[in-house]
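This is the structure I have questions about; it appears just below.
Excluded from the complex is one protein chain; the other protein chains are retained at their positions.
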Amino acid sequence: MTTALATEQLETLHATKTMRALVFHGPNQIAVESVPMPKAGYGEAVIRVTLTTICGTDVHILKGEYPVKPGLIIGHEAVGVIHELGPGVSGYEIGERVLVGAITPCGQCSSCLGGGWSQCGGVPIGGWKFGNTINGAQAEYLLVPSAQANMAKIPDELTDEQVILLADIASTGFSAAESGEVQLGDSVAVLAQGPIGLCATAGAKLRGASLIIASESNPIRKQVALKMGADIVLDPRTTDVVAAIKQLTNGRGVDVAIEALGTQATFETALRALRPGGTLSSLGVYAGKLSIPVEAFAAGIGDYKIVSTLCPGGKERMRRLMELVLHRRVDLTPLLTHGFPLHQITDAYDLFSKQLDGVLKVAIRPSQPRPLKPGDEQC
Amino acid sequence: MTTALATEQLETLHATKTMRALVFHGPNQIAVESVPMPKAGYGEAVIRVTLTTICGTDVHILKGEYPVKPGLIIGHEAVGVIHELGPGVSGYEIGERVLVGAITPCGQCSSCLGGGWSQCGGVPIGGWKFGNTINGAQAEYLLVPSAQANMAKIPDELTDEQVILLADIASTGFSAAESGEVQLGDSVAVLAQGPIGLCATAGAKLRGASLIIASESNPIRKQVALKMGADIVLDPRTTDVVAAIKQLTNGRGVDVAIEALGTQATFETALRALRPGGTLSSLGVYAGKLSIPVEAFAAGIGDYKIVSTLCPGGKERMRRLMELVLHRRVDLTPLLTHGFPLHQITDAYDLFSKQLDGVLKVAIRPSQPRPLKPGDEQC
Amino acid sequence: MTTALATEQLETLHATKTMRALVFHGPNQIAVESVPMPKAGYGEAVIRVTLTTICGTDVHILKGEYPVKPGLIIGHEAVGVIHELGPGVSGYEIGERVLVGAITPCGQCSSCLGGGWSQCGGVPIGGWKFGNTINGAQAEYLLVPSAQANMAKIPDELTDEQVILLADIASTGFSAAESGEVQLGDSVAVLAQGPIGLCATAGAKLRGASLIIASESNPIRKQVALKMGADIVLDPRTTDVVAAIKQLTNGRGVDVAIEALGTQATFETALRALRPGGTLSSLGVYAGKLSIPVEAFAAGIGDYKIVSTLCPGGKERMRRLMELVLHRRVDLTPLLTHGFPLHQITDAYDLFSKQLDGVLKVAIRPSQPRPLKPGDEQC
Partner (left out) sequence: MTTALATEQLETLHATKTMRALVFHGPNQIAVESVPMPKAGYGEAVIRVTLTTICGTDVHILKGEYPVKPGLIIGHEAVGVIHELGPGVSGYEIGERVLVGAITPCGQCSSCLGGGWSQCGGVPIGGWKFGNTINGAQAEYLLVPSAQANMAKIPDELTDEQVILLADIASTGFSAAESGEVQLGDSVAVLAQGPIGLCATAGAKLRGASLIIASESNPIRKQVALKMGADIVLDPRTTDVVAAIKQLTNGRGVDVAIEALGTQATFETALRALRPGGTLSSLGVYAGKLSIPVEAFAAGIGDYKIVSTLCPGGKERMRRLMELVLHRRVDLTPLLTHGFPLHQITDAYDLFSKQLDGVLKVAIRPSQPRPLKPGDEQC
C-alpha cells in the first residue's frame, strides 16, 4: 500500500470521526450530539477538553436573549490537553495541558496591536469567539484559533479545577478592580456576590483594598464572599446599602464601587455609594436602557468615572492569573460547587440557570479529568 | 492723637467702606449694588478685580436652576491686582497681578491631599466656592480664601484678556482631553462648540489628537471651532453625526468623544460615536436622568469608559495654563467677543444668556483693565 | 491682679517651661537634654509624643553623613496626643491621638498643588522637615507645622505600636511597589530585607504580586521576610541572585525589582534581574556615583524604567495606611523588636546603628504609651 493511499484513507477516516458536544439549536433547544471532530489548520490547535464550565452568558444564549447561529457548539471556558497542532504553531507539544482564554485575540489586528485584545477585530467583544462566532468548549474537542496566542501551559502543580475559572470569570472579575484602579488603602464596594461578584471581591483584595463591603442576600453566597475577601456583607433586602456604606466609610463613600449584577438598581446603588471623584467599575451585562441619576443640576454626573470591562484575553493574561493561584494568592475552587460529565450537561444547565442547591459554578468533564500521556492520545 | 486711636478710626472707616458688586437676590433678581468691602483675614487676600466674566453656571443660578443663598455676590472667574494680604500669606506683594482659579482648594483637607482638589472638603464640587458658597468675582473686590494656594502671578507679557478664561472654562475644557487621556494620533469628537466645547477642541489639539471632529450648527461657532483646532465641523441639524463620524474614521469610531452640552442627545451621540473600548469624556451639566442606551444584551455598556471632569484648581494649574498661552500654544482671546463695565453687567447677562450677537464670552471690567502701581491703590 | 498681668506671668511661665529631647550637637554628639517647650502658632499644633522611633537617616545624621544644624532635635516619626492647637486648626480636639507623617507638606505651594507633596517647597525632599530643617520627634513634645494637613486621627482599635511605622518606613516601603506599578500577577524581587526592604516586601504582597523573591543574608531578617510576604529568600552570600531569579521566573526576569539597600551591587543586581521592559524601583539612598551597566551597545539602557520614591506624606496617606492595618491587611509590629524610654535613647541608637541583637526597629516612648484623657493633660 502506498503512502498516498494511506494518507487518503486516513483523511477519510478523519472526515468520519466524530465527537460529542453540546449543540445549540435555538432558544431552549440544546442537546448533546455527535458532531464532526475539528481539524487544526494553519496556526490552529485542537485540544481535548478535560474541564469546562457554564457561564451566565451561555444561559442567556439558551434563553434566546443573546443570538447565536443554530448549530453552534457553545461554551467558552476550557482546560484541556493538546491533541493536534496545526502548522505554524511552535513551542507546544502534543499532550501538554493548557488553559485557553475565553477571549482569543489574534494579536495581529489593529485592536490587538493597540492593546484592545478583547475588541479583537474591531467589533465590540470581537475577541469573544468560542461559542459566539465559532464552535465552543462544551465538547470533547475544541479547535483553538490563533493558538500561538491563546494557549497557556498549566504548571504541573495545579489541577484543572484550580485554573478553569481563570479562563473567563476570574479574569473578568479581577479586571473590575484593575480597571477601577483600586489603590492601596481604598475602600471598595462589590454589589452582588454571584460568581462574577465573588471574583471581583477577590480581585479587590488582591489589589490592596483596605475595606471591602459586599452586598448579597443569598446566605451561601454571603459565606463565600467572606472567604473571598469581603470584610462585611450587607443584605440588600434588609439594609439600605448606600446608607450603610456611607456609615462604614465615615460618611465618605467608597473609592471604587463594582457593579456585578447588571440591574438598574445595583448600578444606581454603586453610583450613590461612591465618594466624590470615585470610580464605578461595571461588570454587569445590562438590558435595555441604563439610567444615570442626575439629582443635582450642577453636579452633572459629578466628577466620577464609569468604566466597564470585558474579559482580558491572551496567554500572557492566563499565565499571570495561574501564577496567582500557584503562589496561593487566591483560591477559586470554593466556587466550583457541582460536577457533571458532558452527557449530563443539560442537567447542569438546569441547576445553574435556576441557581438551585447553592450552585455557584459547575464543573463539566467531557473526558477523564487528568491529562493523558502523549502515547495515550487515541481518538 | 495716639496710634491706638488712629487704628480705631481706620477700622471704623473700613467698616463703612463699600464697593460695587452684582448681588443675587433670587431667581431672575440680580442687581449691581454697594456692599461692604471685604477684609483679608488669616491666609486670605483681597484682590481688586480688573477683569471677570459670566459663566453658564451663573445663568443657571440667575434662572433659579442652581440654588445659592440670596444676598450672595456671584461669579467665579477673576483677574486682578492684589489689594490686601492677610497674615500668613507670603511670597506675594500688594499690586501684583494675579489669576485666581474658579476652584479654590484649601490644599489641606483629605480630598486635596488625595489629589482631588476640585472636591475640596469632600463635598462634590466643594472646591467651587466663589459665587456658590462664598462671595464671588463679579465685583470690584474679591476676597480669596486659601490665598497661598490660589493666586497665580501673571507674567508681564500677558494681558488680562489672554488669561481670564483660564480660570474656569479653558481649565475645564482642556481637562476633558486630559481626563479622556487623549493620546498622540487619537481621533476625537467634540459635541457642541459653545465656549466649553471650543476649549475642549483646543485641549484635544494640544494633547496631540490627529483628527478632531466637532459638531455645531451655529455658523459663528463653527468658524471659531476651526480656529481652535477642529479639522471638520458637522452640523447636527443636517447631518447624521454618528454616521458621519464613523465614515470619517473608516468605520472605526473615535477614540475619545467629548460631550460639551449636557443633553441626552449629545450624550448618546458621544457614546455611539466611540470605537469599541473608547472613552466618553463628559463636560456637560445634565438635568434629571441621563440614559445610557444599552442596545445589545451582551455588550452591556460595552468596554467603554465614561469620565466626567470638574474644573481642576490651584495656582499650579493656573501657572501651567498661562505658560501655554505665553508660549503661544493656544490663544483664547477669540472667545472674548464682547465687553462691559460692571455697572452694565445685567446687559451682559441678557446678551450672554440669550446667545445674541454671536456672543461667546463677555469681558466684565469692574475697574480700569491695566494694573495700577502699588502707590495708586486707594479705594 | 488684672488679666493683663496674669497673661504676662503665664507667658513668662511658658517661656521657662521645658521638656526632654534628644539634641544633635555635631557628628557623634547627641544627648537627651532639657529644652524649651514648643508653642503652637497659627496653623500649628503641639503633640505630646507617646511613641517615636529611630530611622536609618537619623544614624546618617549622627555620623555626620547628612548635615543638619547643631542644636536641632532629630527624629521624624511620631505618634502622640494633641496637646495644643494653634489658631486656624479646626476639626481636632485636645487629647486626640494622632499619627504625624515624616513628610509634612504645606499643601499650598506649587509642588503640593501639583501632587508632589514630598517635594513641598520645590526643594528635593523639601517635604521632610522634622529633624531636618525644624525640630523633630525624639522629644516629649513635637510642634507640627501645617497641622491641618498632617495629623491623622488614630482609630481607637489601633495601638501606637501598630501605626508608628506608617509615618515613614512603611509608607516609603509600600510606595516602592506603588511607584513601580506592580500589577496583579507580577513577579517582584526585593533586594535586601532591612526595615525598608521588609516594608517593600509587604507592599508588593499588598499590590497583588504573584511571586516575591527577597534577597537577604541575615537569618532573623530572612525569617521576617517570609512573614511579610516573601515566597522565597535568597542569600546573596551563597547564591548568584541574578541567576536564581532568572531560574525562578523561567528565564524571564522579574517584572519589578525593588532596590532597598543603596549600594552599587544591589542596584546592579536589580537591573540585571529585570525582564526586558521591567521596572527598577529604587528605595536606597546612594552615596557618590551610581553606575548603570550598559553592556550591549544596542540596548542602551534597554527599555527599562527606573523610578525612585520619597516618602509620600499628608494625613490622607496616613489615614489610608491605618485602614490597611485596621482591616488586617498588614501587620508591622514584628518589626518593632526593642523598646526604650526616651532617657535611654542613646542606647537605642547604639543598638540600632550597630544592628545588634536582631534589632529591626526600636520603639522610643517619651512618656507613657497610652493616651491620656483630655483632663489629664497638664504639663
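Each chain carries a letter (A, B and C) given by its place in the written order, and its residues are counted from 1.
Heads up, the rule we're going with is that a residue touches a chain if its C-beta (ideal position, glycine included) is under 8 Å from a C-beta of that chain, and two chains touch if they have at least 3 such contacts.
Just so it is clear, the structure is predicted and the values come from calculations on it, not from any experiment.
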Visible chains in contact with the missing one: A, B, C
Residue in contact with the excluded chain [from C:Arg237, C:Lys289 or C:Arg328]: C:Lys289
Omitted-chain contact residue, chosen from C:Thr104, C:Gln119, C:Gln193 or C:Thr337: C:Gln119
Omitted-chain contact residue, chosen from A:Gly56, A:Gly95 or A:Gly114: A:Gly114
Full-complex contact with the absent chain, from B:Asp240, B:Glu323 or B:Asp347: B:Glu323
Where the missing chain touches chain A, by residue: 42-43, 87-88, 105-115, 117, 146, 148-149, 314-317, 319
On chain B, residues whose C-beta touches the chain left out of the figure: 174, 178, 183-187, 203, 206-208, 210-211, 231, 319-321, 323-324, 326-327, 329
Contacts of chain C with the absent chain, listed as residue ranges: 57, 60, 65-66, 111, 116, 118-119, 122-126, 252, 262, 275-277, 282, 284-294, 296-310
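Everything that follows uses one rule, which is that only the chains that are shown with their structure count from here on.
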Count of contact steps on the shortest path from chain A to chain C: 1
Between chain B and chain A, distance of the C-alpha-averaged centres to the nearest whole Å: 44
Contacts with 2+ other chains: residues of chain A: none
